[in-house]
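The structure that follows is given in the form of structure tokens.
For this view, one protein chain was removed and the others were kept in their places.
Moving on, here comes subunit A:
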Amino acid sequence: MRSALGGGLGLQLELHFSAMQKTMDPYDAPESTPRQHPSCSLKEYFLAATPLQRRLESVRKQATSFVPTPPRRRIPQRSQLQEDVDPQKVAFLLHKQWTLYSLTPLYKFSYTNLKEYSRLLSAFITAEKQKGLAVEVGEDCNIKVVFSTLLGVKGTQSDPEAVLVQILSKPQLPSEDREAKALWTGWFCCVFGDGLLETVSEDFTCLPLFLANGAESNTAIIGTWFQKTFDCYFSPLAINAFNLSWMAAMWTACKMDRYVAATEFLWSVPCSPQSLDISYAIHPEDAKALWDSVHRTPGEVTQEEVDLFMDCLSSHFYRHFRIHLSATRLVRVSTSVASAHTDGKIKIICHKYLIGVLAYLTELAIFQIE
């Protein structure tokens, strides 16, 4: 139904009594929220000389500030992409659902050895898939692993280049001219990861955000190989409701030439035996209008604004349906920029704001590994 009420806010309500989704709230546990890391002061730099000490300093500092000054983040700006970016590769990253992971720094990863890694990883995958059989490092039966860099997918010059890993199925017959089909894709990136970069030595490569698309079993095999080879650690990166609200606000704030999708929120009511999902869709222009009315500081988003934005949405909802959304849990946000699910799944839609979205995700990943 579409309600005509509500001062310019077109609103759609759907109530799903979904039997499929029985997920209860995994985020009931209080979680501290990520915050921006103040750059090391000069004094600190001298006191804490080695990377490990700097790392500890930052951990202590982070844990100390339980009541942070309200974080501010920049609204993603258009065309932050570097110039040398390959548009084809970027297009390849869009409109796909990626599962997010955080990743600790890679030890002795070298950009000059990508070919070698392709060879070793493909041997490893073959070996894993045919456990117990003799397999030799070298060419394989039917898969091909390709490592490549995603030039330009980074925030600053000091960010390391993003790395793309693809598993392609080889055509069965050499004569076949078909293009190799991608069975699995994953990429590692670091966008505005200065805080993390400061705290590791040069033996490490910081690519804290890992995004995977493809069979989970493949992700597991490749993750295991990376963990074994570069002594790193993957953990699933979930996005809690707090961060989803931030995403909603920041993405609504983005200037768009053309909206391709409605701004939609999915709230979940943890009730037994089946959870109740409330989908709340707003026309993107209405959402933008609401945002503009709560937005004060130009170019930035503050915690108060985020809270206010979400409060407005829920009070509007309450006026019509007498349901307190604050008592439910936000599980998904989708906008024309990107959509994110609390399970740690993301789909980036807008090419212009790719870097902005990645910057926030990198921040979340860094927060998780600290």
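One rule holds for everything that comes next: a residue touches a chain if its C-beta (ideal position, glycine included) is under 8 Å from a C-beta of that chain, and two chains touch if they have at least 3 such contacts; residues count from 1.
Convention: contacts and distances are computed from a predicted model.
A.B. asks: What name does the UniProt record list for the absent chain among "Centromere protein I", "Prolactin", "Phosphatidylinositol-glycan biosynthesis class X protein" or "Regulator of MON1-CCZ1"?
C.D. replies: Of the names offered in "Centromere protein I", "Prolactin", "Phosphatidylinositol-glycan biosynthesis class X protein" or "Regulator of MON1-CCZ1", the one UniProt assigns to the missing chain is "Centromere protein I".
A.B. asks: Touching the hidden chain in the complete assembly: which of A:Gln97, A:Asn113 or A:Ser293 does that?
C.D. replies: A:Asn113
A.B. asks: Using the touch definition from the top, which of A:Glu198, A:Asp231, A:Asp286 or A:Asp307 touches the missing chain?
C.D. replies: Checking the options A:Glu198, A:Asp231, A:Asp286 or A:Asp307, the one contacting the hidden chain is A:Asp231.
A.B. asks: What residues on subunit A make contact with the chain left out of this view?
C.D. replies: Residues touching the hidden chain, for subunit A, are 22-26, 28-30, 32, 50-52, 55-56, 59-60, 63-64, 66, 104-105, 107-108, 110, 113, 116, 120, 126, 130, 132-141, 200-201, 203-204, 216-217, 219-220, 223-224, 227-229, 231-236, 238, 342-344, 368-370.
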